[in-house]
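What follows is an incomplete set of chains from the complex, kept in their original frame.
Going by the order they are written in, the chains are A, B, C and D; count residues from 1 in each one.
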Amino acid sequence: QDVTLTIESWRNDDLTIWQDSIIPAFEAANPGIKVEFTPSAPAEYNAALNSKLDAGSAGDLITCRPFDASLALYDGGKLADLSDLSAMANFSDVAKSAWQTDDGSATFCVPMASVIHGFIYNKDAFAELGLEVPATEEEFFAVLDKIREDGTYIPMAMGTNDQWEAATMGYQNIGPNYWKGEEGRLALIKGEQKLTDEPWVAPYAQLARWGEYLGDGYEAQTYPDSQNLFTLGRAAIYPAGSWEITGFNAQADFEMGAFPPPVAAAGDECYISDHTDIAIGLNAASPNAEAARTFLEWVGSAEFASLYANALPGFFSLNSAAVEMADPLAQEFVSWRGKCQSTIRSTYQILSRGTPNLENETWNASANVIRGAETPGDAATRLQEGLASWYEPQQ
Amino acid sequence: MSKARTNPLNSFAAHAALIAYTIIALFPVVVILINSFKTRKAIFREPLALPSPESFSLIGYQTVMKQGDFFLYFQNSFVVTVASLFFILLFGAMAAFALSEYRFPGNTLMGLYLALGIMIPIRIGTVAILELMVQTGLVNTLMALILVYTAQGLPLAVFILSEFMRQVSDDLKNAGRIDGMSEYAIFFKLVLPLVRPAMATVAVFNMIPIWNDLWFPLILAPGESTKTLTLGSQVFIGQFVTDWNAVLSALSLAILPVLVLYVIFSRQLIRGITSGAVK
Amino acid sequence: MASKPRLHIAVFLAPAVLVYTAVMIWPLFNTLRLALYTSGEEGRVFAGLMNFRTLFGDPRWSESFWNALGNNTWFFVVHMLVQNPIGIALAAILSHPRLRFAALYRSAIFIPTILSFVIVGFAWKLILSPIWGIAPSMLDAVGLKALFAPWLGREEYALTTLALVSVWQFVGIPMMLIYAALLSIPEEILEAGEIEGITGMSAFWKIKLPLILPSIGIISILTFVGNFNAFDLIYAAQGALAGPDFSTDILGTFLYRTFFGFQLQLGDPHMGSAIATAMFAIILTGVCIYLFLIQTRMRRYQF
Amino acid sequence: MTALSLENITKSFGPVRVLKDINLDVTEGEFIVFVGPSGCGKSTLLRVIAGLEDATTGTIRIGGRDVTTTPPAKRGIAMVFQSYALYPHLDVQGNMALGLRQAGEAKPVIAERIEMAAKMLSLEDYLKRRPAELSGGQRQRVAIGRAIVRKPELFLFDEPLSNLDAALRMATRVEIARLHRELGASMVYVTHDQTEAMTLADRIVVLRDGRIEQVGTPMELYNDPDNQFVAGFLGAPSMNFLPAGPLGARGATLGIRPEHLRVAPDGALKGDVSHVERLGGDTNLLVATETGDTITVRLFGQHEHRVGQAIGLDYADAHAFAFDAEGRRLRD
């Protein structure tokens, strides 16, 4: 009487990895338990998952989005409390914070991976144009200017059509350097800083300058367009998340490097967005809870961490156990953990609980600012008003 | 031979206009098709170029065939589409017959009631539908999809078919009654064969949204054994990485069956709407 | 009909009514009912018309709503002004009795209608993209490069562009319906006109068009219902946030975002249902206006 | 024995009374024709007999059996519709067989009956064709064949010939008369063509506005109408009605049939020929009288009359009908 566990996920991208390496590894070690990975299209994942949970037809294991999306499921009794899982000991509090109740008393998902923001660049292009990797704002724009003057390459590959690129790879990528990572983020949550304060407006001011370095018609450029532009070698710099590594490795036929978001002045402390992005939890209504827990324990193990991080370079393990990674680009990204302070995206925890939704508004504002449709100041004022309209500490 | 009626200039202009629009109509489809036979790089380097020996690649089709059981998805889509059409046509025709043939109290109200459904997106009833399917144990069966599509297609079907049925001669039905046919026999043996063209119209209008639907397969029947083709193709659209070769190939393949169905129905369709029901 | 038990009426109606009620009306009714509740501390609480007050009273909600409604209206207007006239024009040309290859043209023009939104979205994004150069280079070829702009990315063009893509996709439906209506005009009436010198364009304006008005009415109402329920194309092309800056947000995307949530925004079935109810009211009003004010005044001709 | 008897039949559609107190007995083997102007209720009455409409009040007996509430198929009738109402998707054979199959007849019986009907109607060569592949006359014959095979006690025909052209109409008329003789069944036949009525009927029932005006053999009605309506309705060209006063005749109106007028220079009526219709076998003169009436005169054979010619007309008193101001016949 084999038990079959079904995993709900938005990671279509990982289907082969799960099927070819992760699941066989688990099944070999745990005879009697079968696992099925059933991803759905990422855009529909939340809606579909919620519907299925409400109706009771969801799978046993639920891939968890960070923070509120999963918290709401836990509060609604859809996710089981996993605090007593022994594997939880393998994760730091920071790693678990994205899948805990606000008071930290219960953890309901086993953290799997985080992603790091930065910039990926075309090493060949840099060499050709004789460019150095920039470390400060000034150098950054100098490099962009040079590429633009030369004209062979589009300085930076990003579009505003899908909006989230602008927010995630733009604002959240460069922002921590201005609001000083966790310090600013927590101050915002406590109501000690406002979005109209300088540290929060400054990244918009930076973004406002990006427009002129993006490709012709970037307003209609979609995310896949940006990826293709870069991997086809037509753009020199790509504001990135570490998740791109796998795809880019497969597609680009030039050498790539990466650099962290530039700081305002040389010598400033640097901050990176090391965002806890993906975890896995247990459907509270699962009839196979026991087997599922076995599986979750395994996900929390060092074996899984190494398997996953190496299969998916760019998704960095949150496990306390150190993981050896083979991919040079991934190594580059993860090396920033050593030099810079880590933080997570500013809008994810608590602040996107109300209407208007701060995250959605940030997408919109970032895209607007790049397109020049809104000034940084106006955008910040609008966001602040929106937030203050429902978030008490900000009122 | 000179023509007193046909003006060659007019006919030339007509063909010019039609050819122009046909090009507009087909151009994007052609773009999809030619690109499904190219390498990823070739797609984005020169999206308009025909596949050349260097750029020709069947990688997309290979991926599609490798990933998942595509023939099963195909079969599922086909079963769902055909079965839904069958029930829409059968139930819709029956209701349309009752509404158009008999005078009974509440006839008009019933007609209105059956039309309400086209005014609200059925998608928002998803949770309640899913609950219903869970309770009846139909989740992850093709039956769940068939039921939803049937319900969704009924309003328009009743609307169109009852218009058509009003045109079936009363004498004919009465002749049947005198010949001793029951009301059921009259419906199945006389009326149904006569409104076949109208049924084709309804079938074409319903077939497309059913075949292409992504939402309900995702919610009601995402299981491997019940996946539809459209849902199956979604595998290639990832969070960050989309396998365009595979998507294009899968979608190109998915056009074929609907095209075949359309061609099958379209002869009837033209005859059907020609007889003036959807006026 | 001789009077006898009229059980058969019930039998004919039962399957449709049962399936339709159970799988469509009941779930929808159940959902719309949620508009009267909100989720409080202890689950669901009755809130009367609170949600509607929020939707129309709170500027954050009402602005989005009116924006979506305005966009939706424009979306509909474009269809009425472009899709239906083109459909009628194509049908008029196709219905010419001695036209060759008519079936071929008809099928070709209908093909976009059978495509899925995923293909349509992808194809048009590829074509219109400034990066891959299909549209710019084609405009360049006819010397109109200057007209090119990243249409999908500009607030002022994006909605119209998408509306036109939707027109491209669905023009086959009015075309087919009008084509059928035109074919059902008896040849003799047109010949009578021909003998009086009413040919070509004037035959169209003076004879055919008045006779197909009822069909145009039906198409208009189907377009109206379809457009105010539309969702997929915008969603496939611009995502649930309907960018840029909500300039392509229509009621369908607004509803989806609110009802099911999006990204970090959690779904709110209560507000979502309120929006759905509002949409339902709008569509029902439109349909009633059509049924009671327009259709009753429009003559259907028996030939 | 009476094949059909109608007792006090009335029929209302909502507030409109379409049939008003109809009483009629049809004896077995009789050929009854209903005539009357359009909308007078002929079809409705036929449909009430068939059971396709319920009578609002009254009793219908067929072959002595009360069938007022019996469904159509069980009344022992067959009906031929004006539109033929053939099953378009079935071939001729299928059309004829359907009712029998429905009634559960054995296959050989069905085959035999179809063969008989096909022979009687010369349809043998067309058994495999569908209605769309038949000419109008052939379709009409199929419709009759479908009725014949059921071997009904009573045939009902609703204007069966009105969709046929003149030549075919005559041929089929003769055919139906022959059939009636051969089958010996009772028939009720609706028409508004009086030639059909006159030539086919054993008795004619003249309906007007939902009421029976007169019932009788064709010649009774032709020669001895009860009222002006019946007199004018039968006969082509129809009876001339003249004000009685100026002619010194009884009653209010004088009726003379066109064939009963003679050309006589010193006749009682004087006028000018306003139109001449030469039909070859007959000649019709339209004469404008001095009193401003138009009189139709029907002459046998070919005659040389010119338009504008002054003419005198005479008639035998025996052939003149007198009507009172309400149109009732004044008999001697």
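Brief remarks follow.
We adopt the following convention: contacts are C-beta pairs under 8 Å (C-beta built on N, C-alpha and C of every residue); 3 or more make two chains touch, one makes a residue touch a chain.
Please read all numbers here as calculations on a predicted model, not as lab measurements.
One representative per chain kind is placed here, while the whole complex contains A x1, B x1, C x1, D x2.
The rule is simple: only the chains that are shown with their structure count from here on.
Set against one another, B-C and B-D show the most C-beta pairs in contact at B-C. A separation of 56 Å divides the Cα centre of chain C from that of chain D. Rounded to whole angstrom units, the spacing between the C-alpha centres of chain B and chain D is 53. Between chain A and chain D, the centres computed from C-alpha atoms are 91 Å apart. Within chain C, the positions touching two or more other chains are listed as 1, 132, 256. Multi-chain contact residues of chain B (touching two or more other chains) are listed as 44, 126-127, 177, 214, 237. Listed in rising order, the residues of chain B touching chain D in the complex are 169, 171-172, 174-181, 185, 189-190, 193-194. By the touch rule above, chain A contacts chain C in their complex via residues 43, 46-47, 50-51, 67-69, 72, 159-164, 215-222, 225, 228-229, 347-348, 352-353, 355-360, 363-364, 367-368, 371, 373, 386, 389. For chain D in complex with chain B, the residues that touch the partner chain are 47, 50, 52, 71-74, 77-79, 81-89, 98-99, 102-103, 146, 150.
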